[in-house]
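With one protein chain withheld, the remaining protein chains of the complex are depicted in position.
And then chain A:
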Amino acid sequence: MEPGEIHALLGENGAGKSTLMNVLYGLYQPDEGEILVDGEPLKLRGPSDAIAAGIGMVHQHFMLVPVFTVTENIMLGAEQVRGGIAGFLDRRRARREVAEVSQRYNLRVDPDAMIEDLPVGIQQRVEIVKALTRDVDLLILDEPTAVLTPQETEDLLTVMRSLKAAGKSIVFITHKLGEVKAIADRITVIRRGRTVGTASPQASRDELAALMVGRTVRLTVDKTPATPGEPVLEVAGLVVDDDRQVRAVDGVDLTVRAGEVLGIAGVQGNGQTELIEAIMGLRPLLAGTVTLDGQRIDGWSTKKVLRAGVGYVPEDRSVDGLVKEFSVAENLVLDIYDRPPFGRGLSIRPDAIARSAKERIEQFDVRTSSAQAPVGTLSGGNQQKVIVARELSRPLKLFIAAQPTRGVDVGSIEFIHSRIIRERDVGTAVLVVSSELDEVIGLADRIAVMYRGQIIGIVGPDTPREEIGLLMAGITPDSTGDAPATTDGVASGPEGPGSKDEKA
(Lines give C-alpha, C1' and ligand atoms only; values in the text may rest on other atoms or scores of the structure.)
Protein backbone atom coordinates (compact mmCIF):
# COMPACT_ATOMS: atom_id res chain seq x y z
CA MET A 1 0.00 0.00 0.00
CA GLU A 2 1.18 3.43 -0.79
CA PRO A 3 -0.10 6.69 0.65
CA GLY A 4 -2.94 8.16 -1.29
CA GLU A 5 -3.75 4.96 -3.05
CA ILE A 6 -6.98 3.08 -3.42
CA HIS A 7 -6.21 -0.58 -3.47
CA ALA A 8 -9.05 -2.89 -4.41
CA LEU A 9 -9.20 -6.39 -3.04
CA LEU A 10 -11.27 -8.51 -5.30
CA GLY A 11 -12.51 -12.02 -4.74
CA GLU A 12 -15.44 -14.33 -4.43
CA ASN A 13 -17.30 -14.97 -1.24
CA GLY A 14 -15.24 -16.92 1.22
CA ALA A 15 -12.08 -16.20 -0.70
CA GLY A 16 -10.48 -14.82 2.45
CA LYS A 17 -10.74 -11.09 1.85
CA SER A 18 -12.53 -10.31 5.08
CA THR A 19 -10.34 -12.65 7.06
CA LEU A 20 -7.23 -10.96 5.75
CA MET A 21 -8.56 -7.55 6.65
CA ASN A 22 -9.64 -8.70 10.09
CA VAL A 23 -6.06 -9.79 10.64
CA LEU A 24 -4.89 -6.37 9.55
CA TYR A 25 -7.30 -4.76 11.97
CA GLY A 26 -6.08 -6.98 14.78
CA LEU A 27 -9.31 -8.88 15.23
CA TYR A 28 -7.73 -12.18 14.26
CA GLN A 29 -4.18 -13.27 14.97
CA PRO A 30 -2.13 -14.46 12.02
CA ASP A 31 -0.97 -18.07 12.22
CA GLU A 32 2.18 -17.13 10.35
CA GLY A 33 3.55 -14.27 8.32
CA GLU A 34 3.87 -10.69 9.35
CA ILE A 35 2.45 -7.29 8.65
CA LEU A 36 4.77 -4.46 7.69
CA VAL A 37 3.87 -0.85 8.30
CA ASP A 38 6.39 1.67 6.98
CA GLY A 39 8.84 -1.19 6.73
CA GLU A 40 8.44 -2.12 10.38
CA PRO A 41 6.92 -5.44 11.35
CA LEU A 42 3.79 -4.86 13.36
CA LYS A 43 2.31 -7.04 16.03
CA LEU A 44 -1.38 -6.40 16.51
CA ARG A 45 -3.02 -7.69 19.63
CA GLY A 46 -6.32 -6.01 19.02
CA PRO A 47 -8.14 -3.26 17.18
CA SER A 48 -6.70 -0.62 19.52
CA ASP A 49 -3.19 -1.54 18.37
CA ALA A 50 -4.37 -1.25 14.80
CA ILE A 51 -5.91 2.16 15.43
CA ALA A 52 -2.70 3.27 17.11
CA ALA A 53 -0.81 2.16 14.00
CA GLY A 54 -3.12 4.27 11.89
CA ILE A 55 -5.36 1.55 10.52
CA GLY A 56 -9.11 2.04 10.56
CA MET A 57 -11.80 -0.25 9.38
CA VAL A 58 -15.39 0.04 8.26
CA HIS A 59 -17.03 -3.32 8.69
CA GLN A 60 -19.47 -4.92 6.36
CA HIS A 61 -21.95 -4.90 9.20
CA PHE A 62 -21.80 -1.58 10.94
CA MET A 63 -20.65 -1.42 14.51
CA LEU A 64 -22.90 1.37 15.67
CA VAL A 65 -25.24 1.74 18.62
CA PRO A 66 -28.64 2.50 17.08
CA VAL A 67 -30.00 4.57 19.98
CA PHE A 68 -26.96 6.82 20.25
CA THR A 69 -26.44 9.98 18.27
CA VAL A 70 -23.80 10.26 15.61
CA THR A 71 -21.50 12.12 17.99
CA GLU A 72 -21.94 9.59 20.76
CA ASN A 73 -21.17 6.74 18.40
CA ILE A 74 -18.05 8.44 17.23
CA MET A 75 -16.94 9.10 20.79
CA LEU A 76 -17.50 5.49 21.72
CA GLY A 77 -14.23 3.80 22.58
CA ALA A 78 -12.31 7.07 22.61
CA GLU A 79 -14.37 9.09 25.03
CA GLN A 80 -13.03 12.54 25.79
CA VAL A 81 -13.58 13.42 29.39
CA ARG A 82 -13.16 16.55 31.42
CA GLY A 83 -13.57 17.33 35.07
CA GLY A 84 -10.79 14.99 36.08
CA ILE A 85 -11.93 11.96 38.02
CA ALA A 86 -15.59 12.88 37.75
CA GLY A 87 -15.20 12.04 34.09
CA PHE A 88 -17.86 14.07 32.41
CA LEU A 89 -18.13 13.23 28.77
CA ASP A 90 -16.93 16.11 26.68
CA ARG A 91 -19.75 15.97 24.17
CA ARG A 92 -19.15 19.46 22.89
CA ARG A 93 -15.56 18.78 21.94
CA ALA A 94 -16.49 15.50 20.31
CA ARG A 95 -19.23 17.25 18.41
CA ARG A 96 -16.78 19.86 17.20
CA GLU A 97 -14.41 17.16 16.04
CA VAL A 98 -17.14 15.42 14.13
CA ALA A 99 -18.15 18.63 12.45
CA GLU A 100 -14.54 19.38 11.59
CA VAL A 101 -13.81 16.00 10.09
CA SER A 102 -17.01 15.91 8.09
CA GLN A 103 -16.23 19.37 6.77
CA ARG A 104 -12.67 18.58 5.85
CA TYR A 105 -13.51 15.48 3.82
CA ASN A 106 -16.85 16.71 2.61
CA LEU A 107 -18.71 13.99 4.49
CA ARG A 108 -21.99 15.55 5.43
CA VAL A 109 -23.45 14.08 8.61
CA ASP A 110 -25.65 15.64 11.25
CA PRO A 111 -23.76 15.13 14.54
CA ASP A 112 -26.98 15.07 16.56
CA ALA A 113 -28.99 12.62 14.50
CA MET A 114 -29.89 9.26 15.97
CA ILE A 115 -28.22 6.39 14.16
CA GLU A 116 -31.45 4.42 13.89
CA ASP A 117 -33.07 7.27 12.00
CA LEU A 118 -30.37 7.43 9.35
CA PRO A 119 -30.39 5.59 6.05
CA VAL A 120 -27.78 2.90 5.57
CA GLY A 121 -25.58 5.04 3.33
CA ILE A 122 -25.31 7.74 5.97
CA GLN A 123 -24.66 5.20 8.69
CA GLN A 124 -21.74 4.04 6.65
CA ARG A 125 -20.55 7.60 6.36
CA VAL A 126 -20.67 7.80 10.15
CA GLU A 127 -18.44 4.74 10.29
CA ILE A 128 -15.99 6.42 7.97
CA VAL A 129 -16.01 9.63 10.00
CA LYS A 130 -15.49 7.54 13.10
CA ALA A 131 -12.41 5.97 11.59
CA LEU A 132 -11.13 9.34 10.40
CA THR A 133 -11.44 11.01 13.81
CA ARG A 134 -9.01 8.37 15.08
CA ASP A 135 -6.40 9.84 12.71
CA VAL A 136 -5.97 6.83 10.54
CA ASP A 137 -3.82 6.74 7.46
CA LEU A 138 -5.12 3.47 6.11
CA LEU A 139 -8.82 2.87 5.88
CA ILE A 140 -10.23 -0.58 5.21
CA LEU A 141 -13.68 -0.70 3.68
CA ASP A 142 -15.13 -4.20 3.84
CA GLU A 143 -17.67 -4.62 1.05
CA PRO A 144 -18.96 -1.11 1.59
CA THR A 145 -21.28 -1.15 -1.37
CA ALA A 146 -23.03 -4.40 -0.56
CA VAL A 147 -25.80 -2.62 1.29
CA LEU A 148 -25.93 0.58 -0.71
CA THR A 149 -28.22 1.76 -3.45
CA PRO A 150 -26.55 2.79 -6.72
CA GLN A 151 -26.90 6.47 -5.78
CA GLU A 152 -25.37 5.91 -2.37
CA THR A 153 -22.60 3.93 -4.02
CA GLU A 154 -21.89 6.86 -6.28
CA ASP A 155 -21.66 9.14 -3.23
CA LEU A 156 -19.31 6.72 -1.53
CA LEU A 157 -17.01 6.66 -4.51
CA THR A 158 -16.91 10.44 -4.41
CA VAL A 159 -16.00 10.34 -0.74
CA MET A 160 -13.28 7.84 -1.44
CA ARG A 161 -11.80 10.12 -4.07
CA SER A 162 -11.72 13.05 -1.69
CA LEU A 163 -10.08 10.90 0.98
CA LYS A 164 -7.51 9.86 -1.54
CA ALA A 165 -6.87 13.46 -2.40
CA ALA A 166 -6.25 14.09 1.31
CA GLY A 167 -3.51 11.48 1.25
CA LYS A 168 -5.32 8.62 2.95
CA SER A 169 -4.84 5.10 1.70
CA ILE A 170 -7.87 2.92 1.23
CA VAL A 171 -8.26 -0.82 0.96
CA PHE A 172 -11.49 -1.44 -0.83
CA ILE A 173 -12.89 -4.94 -0.54
CA THR A 174 -15.51 -5.92 -3.04
CA HIS A 175 -16.61 -8.40 -5.60
CA LYS A 176 -18.19 -5.88 -7.90
CA LEU A 177 -16.07 -5.33 -10.95
CA GLY A 178 -17.62 -2.07 -12.06
CA GLU A 179 -16.77 -0.22 -8.89
CA VAL A 180 -13.27 -1.55 -8.90
CA LYS A 181 -12.64 -0.29 -12.36
CA ALA A 182 -14.15 3.06 -11.49
CA ILE A 183 -12.05 3.82 -8.47
CA ALA A 184 -9.09 1.54 -7.84
CA ASP A 185 -5.49 2.39 -8.53
CA ARG A 186 -4.35 -1.16 -8.05
CA ILE A 187 -6.24 -4.42 -7.86
CA THR A 188 -5.30 -7.55 -6.02
CA VAL A 189 -7.38 -10.62 -6.68
CA ILE A 190 -7.70 -13.19 -3.94
CA ARG A 191 -9.04 -16.65 -4.43
CA ARG A 192 -9.24 -19.42 -1.88
CA GLY A 193 -6.98 -17.64 0.56
CA ARG A 194 -4.27 -16.82 -1.98
CA THR A 195 -3.28 -13.85 -4.01
CA VAL A 196 -3.82 -15.01 -7.54
CA GLY A 197 -2.88 -11.86 -9.30
CA THR A 198 -2.46 -8.14 -9.33
CA ALA A 199 -4.03 -6.11 -12.04
CA SER A 200 -4.40 -2.52 -13.04
CA PRO A 201 -7.80 -0.97 -13.47
CA GLN A 202 -7.17 -0.89 -17.17
CA ALA A 203 -7.58 -4.62 -17.28
CA SER A 204 -10.77 -5.68 -18.94
CA ARG A 205 -13.68 -7.00 -16.98
CA ASP A 206 -13.24 -10.35 -18.60
CA GLU A 207 -9.70 -10.59 -17.34
CA LEU A 208 -10.73 -9.63 -13.85
CA ALA A 209 -13.65 -12.02 -13.83
CA ALA A 210 -11.41 -14.81 -14.98
CA LEU A 211 -8.95 -14.06 -12.23
CA MET A 212 -11.72 -13.86 -9.68
CA VAL A 213 -13.49 -17.12 -10.35
CA GLY A 214 -10.35 -18.84 -11.52
CA ARG A 215 -10.12 -20.98 -14.53
CA THR A 216 -7.80 -23.59 -13.17
CA VAL A 217 -9.84 -25.00 -10.36
CA ARG A 218 -12.76 -27.13 -11.19
CA LEU A 219 -14.08 -29.67 -8.79
CA THR A 220 -15.39 -32.19 -11.21
CA VAL A 221 -18.39 -34.31 -10.42
CA ASP A 222 -18.77 -37.59 -12.24
CA LYS A 223 -22.15 -37.73 -13.81
CA THR A 224 -23.94 -38.86 -16.87
CA PRO A 225 -26.03 -36.48 -18.95
CA ALA A 226 -29.37 -35.75 -17.38
CA THR A 227 -32.59 -37.18 -18.66
CA PRO A 228 -35.06 -34.49 -17.67
CA GLY A 229 -38.70 -35.45 -17.36
CA GLU A 230 -41.80 -33.53 -16.49
CA PRO A 231 -41.52 -30.19 -14.73
CA VAL A 232 -41.71 -30.75 -10.97
CA LEU A 233 -41.19 -27.31 -9.56
CA GLU A 234 -42.53 -24.30 -11.33
CA VAL A 235 -42.04 -20.84 -9.95
CA ALA A 236 -43.73 -17.96 -11.69
CA GLY A 237 -43.50 -14.25 -11.05
CA LEU A 238 -42.25 -14.69 -7.50
CA VAL A 239 -41.79 -11.55 -5.44
CA VAL A 240 -40.41 -11.76 -1.90
CA ASP A 241 -39.08 -9.26 0.62
CA ASP A 242 -36.18 -9.88 2.95
CA ASP A 243 -36.22 -9.33 6.70
CA ARG A 244 -35.75 -5.59 6.33
CA GLN A 245 -38.76 -5.38 4.04
CA VAL A 246 -36.52 -4.70 1.10
CA ARG A 247 -37.40 -6.41 -2.14
CA ALA A 248 -35.15 -9.45 -2.38
CA VAL A 249 -36.77 -11.54 -5.09
CA ASP A 250 -38.25 -9.51 -7.87
CA GLY A 251 -40.25 -11.53 -10.31
CA VAL A 252 -38.47 -14.86 -10.65
CA ASP A 253 -39.60 -17.57 -13.04
CA LEU A 254 -38.03 -20.99 -12.73
CA THR A 255 -38.74 -24.51 -13.83
CA VAL A 256 -37.01 -27.58 -12.43
CA ARG A 257 -37.71 -30.87 -14.14
CA ALA A 258 -37.59 -34.35 -12.75
CA GLY A 259 -34.14 -35.85 -13.13
CA GLU A 260 -32.21 -32.65 -13.65
CA VAL A 261 -30.14 -30.38 -11.47
CA LEU A 262 -30.84 -26.70 -11.79
CA GLY A 263 -28.04 -24.71 -10.25
CA ILE A 264 -28.55 -21.16 -9.09
CA ALA A 265 -25.33 -19.23 -9.22
CA GLY A 266 -24.87 -15.74 -7.95
CA VAL A 267 -23.06 -13.62 -5.45
CA GLN A 268 -24.60 -14.10 -2.07
CA GLY A 269 -27.32 -11.66 -1.13
CA ASN A 270 -28.93 -11.43 -4.52
CA GLY A 271 -32.14 -13.05 -3.35
CA GLN A 272 -31.24 -16.73 -3.53
CA THR A 273 -31.88 -17.29 0.16
CA GLU A 274 -35.25 -15.59 0.07
CA LEU A 275 -36.26 -17.43 -3.09
CA ILE A 276 -35.65 -20.80 -1.47
CA GLU A 277 -37.26 -19.80 1.81
CA ALA A 278 -40.35 -18.66 -0.06
CA ILE A 279 -40.60 -21.99 -1.84
CA MET A 280 -40.26 -23.78 1.50
CA GLY A 281 -43.06 -21.78 3.09
CA LEU A 282 -40.65 -20.06 5.46
CA ARG A 283 -41.18 -16.60 4.03
CA PRO A 284 -44.37 -14.97 2.78
CA LEU A 285 -44.86 -14.45 -0.93
CA LEU A 286 -45.89 -11.02 -2.10
CA ALA A 287 -46.77 -12.17 -5.58
CA GLY A 288 -46.36 -15.14 -7.85
CA THR A 289 -47.03 -18.83 -7.63
CA VAL A 290 -45.10 -21.93 -6.67
CA THR A 291 -46.28 -25.20 -8.15
CA LEU A 292 -45.09 -28.66 -7.16
CA ASP A 293 -46.13 -31.46 -9.48
CA GLY A 294 -49.02 -29.43 -10.77
CA GLN A 295 -50.21 -28.48 -7.30
CA ARG A 296 -50.05 -24.95 -5.95
CA ILE A 297 -47.97 -25.02 -2.78
CA ASP A 298 -47.53 -21.33 -2.12
CA GLY A 299 -49.09 -20.41 1.19
CA TRP A 300 -48.55 -23.90 2.57
CA SER A 301 -46.89 -24.41 5.92
CA THR A 302 -43.33 -25.66 5.90
CA LYS A 303 -44.43 -28.96 7.34
CA LYS A 304 -46.92 -29.48 4.53
CA VAL A 305 -44.31 -28.62 1.91
CA LEU A 306 -41.86 -31.08 3.46
CA ARG A 307 -44.57 -33.75 3.61
CA ALA A 308 -45.39 -33.18 -0.04
CA GLY A 309 -41.99 -34.64 -0.87
CA VAL A 310 -39.58 -31.76 -0.72
CA GLY A 311 -36.17 -32.24 0.84
CA TYR A 312 -34.41 -29.12 2.02
CA VAL A 313 -30.81 -28.51 3.03
CA PRO A 314 -30.79 -24.99 4.44
CA GLU A 315 -27.94 -22.67 3.69
CA ASP A 316 -26.82 -22.12 7.28
CA ARG A 317 -26.65 -25.50 8.92
CA SER A 318 -25.86 -24.29 12.41
CA VAL A 319 -28.78 -21.87 12.45
CA ASP A 320 -31.48 -23.52 10.37
CA GLY A 321 -30.35 -27.05 9.79
CA LEU A 322 -29.48 -28.60 13.11
CA VAL A 323 -30.29 -28.39 16.76
CA LYS A 324 -26.77 -28.56 18.12
CA GLU A 325 -27.78 -29.72 21.57
CA PHE A 326 -29.72 -32.62 20.10
CA SER A 327 -28.08 -35.95 19.43
CA VAL A 328 -27.18 -37.08 15.95
CA ALA A 329 -30.08 -39.52 16.09
CA GLU A 330 -32.57 -36.82 17.02
CA ASN A 331 -31.29 -34.52 14.32
CA LEU A 332 -31.70 -37.30 11.80
CA VAL A 333 -35.45 -37.28 12.42
CA LEU A 334 -35.86 -33.56 13.02
CA ASP A 335 -38.58 -33.22 10.41
CA ILE A 336 -40.04 -36.73 10.51
CA TYR A 337 -40.13 -37.40 14.24
CA ASP A 338 -43.91 -37.64 14.23
CA ARG A 339 -44.22 -40.00 11.28
CA PRO A 340 -44.18 -43.77 11.63
CA PRO A 341 -42.08 -45.56 12.59
CA PHE A 342 -40.55 -42.81 14.71
CA GLY A 343 -43.70 -41.39 16.19
CA ARG A 344 -46.89 -43.15 17.06
CA GLY A 345 -49.75 -41.04 18.28
CA LEU A 346 -48.41 -38.72 20.90
CA SER A 347 -45.30 -40.66 21.69
CA ILE A 348 -41.98 -40.99 19.93
CA ARG A 349 -40.12 -44.26 19.79
CA PRO A 350 -36.48 -43.77 20.71
CA ASP A 351 -35.59 -47.34 19.73
CA ALA A 352 -36.84 -46.83 16.18
CA ILE A 353 -35.02 -43.51 16.00
CA ALA A 354 -31.80 -45.08 17.25
CA ARG A 355 -32.07 -47.98 14.83
CA SER A 356 -32.63 -45.76 11.83
CA ALA A 357 -29.85 -43.44 13.01
CA LYS A 358 -27.43 -46.35 13.01
CA GLU A 359 -28.34 -47.18 9.44
CA ARG A 360 -28.09 -43.61 8.23
CA ILE A 361 -24.77 -43.03 9.94
CA GLU A 362 -23.38 -46.04 8.12
CA GLN A 363 -25.04 -45.26 4.81
CA PHE A 364 -23.92 -41.65 4.74
CA ASP A 365 -20.57 -42.23 6.37
CA VAL A 366 -21.17 -39.82 9.22
CA ARG A 367 -18.11 -39.82 11.46
CA THR A 368 -19.41 -39.59 15.00
CA SER A 369 -18.49 -41.23 18.28
CA SER A 370 -22.06 -42.44 18.65
CA ALA A 371 -25.58 -41.75 17.49
CA GLN A 372 -26.25 -40.22 20.88
CA ALA A 373 -23.44 -37.66 20.68
CA PRO A 374 -24.65 -34.05 20.42
CA VAL A 375 -24.46 -33.08 16.77
CA GLY A 376 -22.58 -29.92 17.71
CA THR A 377 -19.52 -32.01 18.52
CA LEU A 378 -19.22 -33.19 14.91
CA SER A 379 -17.08 -31.51 12.28
CA GLY A 380 -18.79 -29.24 9.77
CA GLY A 381 -18.65 -31.84 7.04
CA ASN A 382 -20.22 -34.50 9.19
CA GLN A 383 -22.89 -32.12 10.42
CA GLN A 384 -23.76 -31.43 6.82
CA LYS A 385 -23.88 -35.14 6.10
CA VAL A 386 -26.40 -35.52 8.91
CA ILE A 387 -28.67 -32.99 7.22
CA VAL A 388 -28.23 -34.55 3.80
CA ALA A 389 -28.88 -37.99 5.25
CA ARG A 390 -32.02 -36.75 6.94
CA GLU A 391 -33.41 -35.13 3.84
CA LEU A 392 -32.49 -37.90 1.44
CA SER A 393 -33.88 -40.75 3.51
CA ARG A 394 -37.46 -40.25 2.48
CA PRO A 395 -38.97 -40.38 -0.98
CA LEU A 396 -38.62 -36.99 -2.64
CA LYS A 397 -40.04 -35.20 -5.62
CA LEU A 398 -37.88 -32.17 -5.19
CA PHE A 399 -34.58 -31.74 -3.41
CA ILE A 400 -33.40 -28.24 -2.59
CA ALA A 401 -29.85 -27.80 -1.39
CA ALA A 402 -28.63 -24.34 -0.46
CA GLN A 403 -24.86 -24.01 -0.12
CA PRO A 404 -24.64 -27.76 0.41
CA THR A 405 -20.89 -27.82 0.92
CA ARG A 406 -20.09 -24.53 2.60
CA GLY A 407 -17.38 -24.94 5.21
CA VAL A 408 -17.12 -28.64 4.44
CA ASP A 409 -13.92 -30.62 3.87
CA VAL A 410 -12.98 -32.06 0.48
CA GLY A 411 -13.96 -35.62 1.25
CA SER A 412 -17.41 -34.64 2.41
CA ILE A 413 -17.88 -32.32 -0.56
CA GLU A 414 -17.23 -35.18 -2.91
CA PHE A 415 -19.59 -37.43 -0.99
CA ILE A 416 -22.38 -34.89 -0.80
CA HIS A 417 -22.05 -34.10 -4.49
CA SER A 418 -22.28 -37.76 -5.44
CA ARG A 419 -25.40 -38.09 -3.30
CA ILE A 420 -27.01 -35.13 -4.98
CA ILE A 421 -26.30 -36.62 -8.41
CA ARG A 422 -27.58 -40.00 -7.28
CA GLU A 423 -30.80 -38.34 -6.18
CA ARG A 424 -31.08 -36.73 -9.59
CA ASP A 425 -30.55 -40.08 -11.27
CA VAL A 426 -33.51 -41.62 -9.49
CA GLY A 427 -35.68 -38.96 -11.02
CA THR A 428 -35.87 -36.30 -8.34
CA ALA A 429 -35.87 -32.69 -9.39
CA VAL A 430 -32.87 -30.99 -7.77
CA LEU A 431 -32.34 -27.32 -7.11
CA VAL A 432 -28.86 -26.36 -5.94
CA VAL A 433 -28.02 -22.88 -4.75
CA SER A 434 -24.41 -22.06 -4.26
CA SER A 435 -22.20 -19.04 -4.29
CA GLU A 436 -19.32 -21.36 -5.21
CA LEU A 437 -19.32 -21.20 -8.97
CA ASP A 438 -17.29 -24.38 -9.22
CA GLU A 439 -19.92 -26.25 -7.35
CA VAL A 440 -22.75 -25.00 -9.51
CA ILE A 441 -20.87 -25.77 -12.70
CA GLY A 442 -19.94 -29.21 -11.45
CA LEU A 443 -23.40 -30.21 -10.37
CA ALA A 444 -25.86 -28.42 -12.55
CA ASP A 445 -27.40 -29.45 -15.82
CA ARG A 446 -28.63 -25.92 -16.25
CA ILE A 447 -27.35 -22.84 -14.49
CA ALA A 448 -29.54 -19.91 -13.59
CA VAL A 449 -27.64 -16.80 -12.57
CA MET A 450 -29.34 -14.62 -10.03
CA TYR A 451 -28.56 -10.94 -9.68
CA ARG A 452 -30.48 -8.38 -7.64
CA GLY A 453 -33.49 -10.57 -7.16
CA GLN A 454 -33.80 -11.59 -10.75
CA ILE A 455 -32.65 -14.43 -12.91
CA ILE A 456 -30.53 -12.62 -15.45
CA GLY A 457 -29.59 -15.64 -17.44
CA ILE A 458 -29.96 -19.38 -17.71
CA VAL A 459 -27.01 -21.07 -19.35
CA GLY A 460 -25.69 -24.56 -19.93
CA PRO A 461 -22.95 -26.03 -17.74
CA ASP A 462 -20.41 -25.76 -20.54
CA THR A 463 -20.65 -22.02 -20.64
CA PRO A 464 -17.24 -20.44 -20.07
CA ARG A 465 -16.94 -19.53 -16.40
CA GLU A 466 -15.81 -16.03 -17.27
CA GLU A 467 -19.15 -15.45 -18.84
CA ILE A 468 -21.00 -16.78 -15.81
CA GLY A 469 -18.73 -14.66 -13.66
CA LEU A 470 -19.78 -11.61 -15.62
CA LEU A 471 -23.43 -12.55 -15.23
CA MET A 472 -22.87 -12.89 -11.48
CA ALA A 473 -21.48 -9.39 -11.50
CA GLY A 474 -24.63 -8.23 -13.23
CA ILE A 475 -23.16 -7.84 -16.67
CA THR A 476 -25.16 -9.45 -19.41
CA PRO A 477 -23.30 -9.95 -22.65
CA ASP A 478 -24.32 -7.16 -24.94
CA SER A 479 -22.81 -8.86 -27.90
CA THR A 480 -24.81 -11.68 -29.31
CA GLY A 481 -23.96 -14.93 -30.95
CA ASP A 482 -20.83 -16.21 -29.24
CA ALA A 483 -22.49 -17.36 -26.07
CA PRO A 484 -24.75 -20.33 -25.66
CA ALA A 485 -26.75 -18.29 -23.21
CA THR A 486 -30.18 -17.20 -24.24
CA THR A 487 -30.33 -14.08 -22.18
CA ASP A 488 -32.08 -11.40 -24.10
CA GLY A 489 -29.53 -8.84 -23.07
CA VAL A 490 -32.03 -7.30 -20.72
CA ALA A 491 -31.95 -8.19 -17.07
CA SER A 492 -35.64 -8.71 -16.66
CA GLY A 493 -36.13 -10.68 -19.83
CA PRO A 494 -38.19 -13.84 -19.44
CA GLU A 495 -36.17 -16.97 -19.73
CA GLY A 496 -36.29 -20.58 -18.80
CA PRO A 497 -38.13 -22.28 -21.60
CA GLY A 498 -35.84 -20.94 -24.26
CA SER A 499 -32.66 -22.14 -22.71
CA LYS A 500 -33.54 -25.75 -22.28
CA ASP A 501 -32.46 -26.81 -25.71
CA GLU A 502 -28.96 -25.53 -25.01
CA LYS A 503 -27.93 -28.20 -22.60
CA ALA A 504 -27.00 -31.85 -23.05
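Throughout what follows, contacts are C-beta pairs under 8 Å (C-beta built on N, C-alpha and C of every residue); 3 or more make two chains touch, one makes a residue touch a chain; residues count from 1.
FYI, contacts and distances are computed from a predicted model.
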Protein name, per the UniProt record, of whichever chain is missing from view ("Nucleoside ABC transporter membrane protein", "Phosphoribosylformylglycinamidine synthase subunit PurS", "Molybdopterin-dependent oxidoreductase" or "sn-glycerol-3-phosphate-binding periplasmic protein UgpB"): "Nucleoside ABC transporter membrane protein"
Which of A:251, A:269, A:309 or A:380 contacts the chain that the document leaves out: A:380
Chain not shown: contacting residue from A:60, A:227, A:289 or A:318: A:318
Residues from chain A at the interface with the omitted partner, ascending: 14, 16, 19, 191-194, 196, 214, 216-220, 280, 282, 301-307, 312, 314, 318-326, 330, 334-335, 337-338, 343, 346-348, 350, 369, 373-374, 376-381, 383, 407-410, 414
